[in-house]
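Got a structure for you, written out below as structure tokens; questions coming shortly.
Excluded from the complex is one protein chain; the other protein chains are retained at their positions.
Let's look at chain A:
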Amino acid sequence: MNRFAALLDRLGYEPRRNAKLRLLTDYFRHTPDPDRGYALAAMTGALMFKEAKPGLIRGLVEERTDPELFRMSYHYVGDLAETVALIWPAPGHDAAAKVDGTPTIGHNNPPPHVPTLTEVIETLATTSKSDLPARVAGWMDALDETGRWALIKLITRELRVGVSARLAKTAVAQLGQIEPDEVELVWHGLEAPYEDLFAWVEGRGPKPESGNPAPFRPSMLSHPLEDEDFAKLEASEFLAEWKWDGIRLQAASGHGSDGRPVRRIYSRTGEDVSRAFPDLVDALDFEGAIDGELLVVREGRVQSFNVLQQRLNRKAVTPKLIAEFPAHLRVYDILFEGEEDLRSLPFAERRRRLEALVARLDDPRIDLSPMVPFTTWEDLAAARADPASVGAGPDADAIEGCMVKRANSPYLPGRPKGYWYKWKRDPYLVDAVMMYGQRGHGKRSSFYSDYTFGVWRDGPGGEELVPVGKAYHGFTDEELVKLDRFVRNHTVKRFGPVREVEYGKDKGLVLEVAFEGLQRSTRHKSGVAMRFPRINRIRWDKPAAEADRIETLEKILERGEKEVHPLKEDQAERPGKKRKEA
């Protein structure tokens, strides 16, 4: 348990992906089975404890601490789990016990037993509700602060140390000469503590059988299309589709050994997200695997990414949520049909198979991503500039450019060169004024590399700047040095790692910020949040007074909302409508 706790502790502070990988691999290499397998399960979200709940910990700590001291401590630390871990009065550590309580020397109590990770996980999974408090309290007594913190994280099942399931699996793959995608392929047939998986990657055992009748297959990804690429690419060899502003999904369906259908939905990194989309899982009435985009479609119209996010951000998937934000899969590729692997077929051929499958399915929740007809790159450029004019109709707002695919391309895992390209529409641009600089992480920890910027609005005392976003990339190394120098030389206030810089009508630095979209936000003073903001250009030449006003952003926001919220108007006019849909 202590090793696992130390790993979580270190991961939580480590901002770099590669360093995290190194820490994980080192842990997996030096930790025996089955502990390392349970650690992997914890990090991939594969654990489930029926009776161990956060309330259990709260109850235990309340019995053991002065409420006033706990209140002051919680106020200071700001995080409940951490406060509990630190304040827990372990025997022998407790001031009262040392002096006026039970003697710590010469007693007959057995020394506290520090549990292994395996013991913790197995006990949490099997112990009855009535016996759990005593077991957990015993561990809390035996563990140190970091150990207790890790134990609480396990019980609440919220590790929050910046490790995705994918990263943990990549670390396992790095134990041997195995590609992460191969681990992904066998993953769904495996169970904690994954001893067969470790044996395989370490070359001590056979490749585990994938017992999953609906496995994930690694997604094929695209490269951005740059201006200079067009000269090298022959338009007639390519096909084009819209690039939808949704979420990439893979839907797989098969039959279990008992003959019952097994239907799963995966993210593009292979995480099983089926339980978030029961409405879509229902629709997977086929055998095979298809690739497409998750969208919210209301009355046949694709909604903006903002609307989709309202479905994604909910924890509980209720019938109401499903009715209000119906999930839709717009498909563009097929990997398997039945047992037949189609991935080596040319894209054009797969497309025909896909069209036939979608026609057979005949389900409004699954449809085809239409092809965009073009002969020359100029044709496609015109389509990309105005999708509505080329058949996208009212869905044009949910289109963020074109996908350009070689007609003969096989379906390859990863991001192979020369087959698929994304040609995104031009970003929105706004001129904003730098307001704060924050120190970066890792290599950038001595640079002020994250910038909060604002635009003008009318305030009580005249025009004022209101922060609208924060960006930490888009500039070159040389520009970073200059931006860092600007922050240091124009600091007016310091707040820990953040510096407020000089800004006003006649002073300040204008940043041209590029972003992909806007959404309303209650967390930001300005009421808007940007998607993918980055520094497009540094306008050393532009006076701050000439930066944009908030109305510029409001207009972008309103245009999107007006066109993608027809349902709201419907509800107002026809109150019975929503019930019928549900």
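Everything below uses one rule, namely that a contact is a pair of C-beta atoms (placed from the backbone, for glycine too) under 8 Å apart; a residue touches a chain by one contact, two chains touch by 3 or more; residues count from 1.
Keep in mind that, in the parts below, contacts and distances are computed from a predicted model.
Asks: With one chain of the assembly withheld, which option in "Ribose import permease protein RbsC", "Tripartite tricarboxylate transporter TctB family protein", "Ligase-associated DNA damage response exonuclease" or "Transcriptional regulator PadR-like family protein" matches that chain's UniProt protein name?
Replies: "Ligase-associated DNA damage response exonuclease"
Asks: With the full complex in mind, choose from A:Asp227, A:Asp477 or A:Asp541 the residue touching the hidden chain.
Replies: A:Asp477
Asks: Out of A:Leu159, A:Met371 or A:Leu412, which residue would touch the omitted chain in the full complex?
Replies: The one listed residue touching the chain not shown is A:Leu159.
Asks: Who touches the missing chain here, A:Thr123, A:Thr269 or A:Asn408?
Replies: Missing-chain contact among the listed residues: A:Thr269.
Asks: From the list A:Met1, A:Leu23, A:Ile178 or A:Leu295, pick the residue that touches the absent chain.
Replies: A:Leu23
Asks: Pick out the residues on chain A that sit against the missing chain.
Replies: With respect to the unshown chain, the touching residues of chain A are 6, 10, 12-19, 22-23, 26, 45, 65-66, 68-69, 72-73, 76-79, 82-83, 86-87, 89, 93-96, 98-100, 144-145, 157-160, 162, 164-167, 247, 267, 269, 271-273, 275-276, 294, 309, 311-315, 317, 436, 438-447, 449, 452, 467, 469-471, 473-477, 480, 494-498, 519, 521, 523-525, 529-534.
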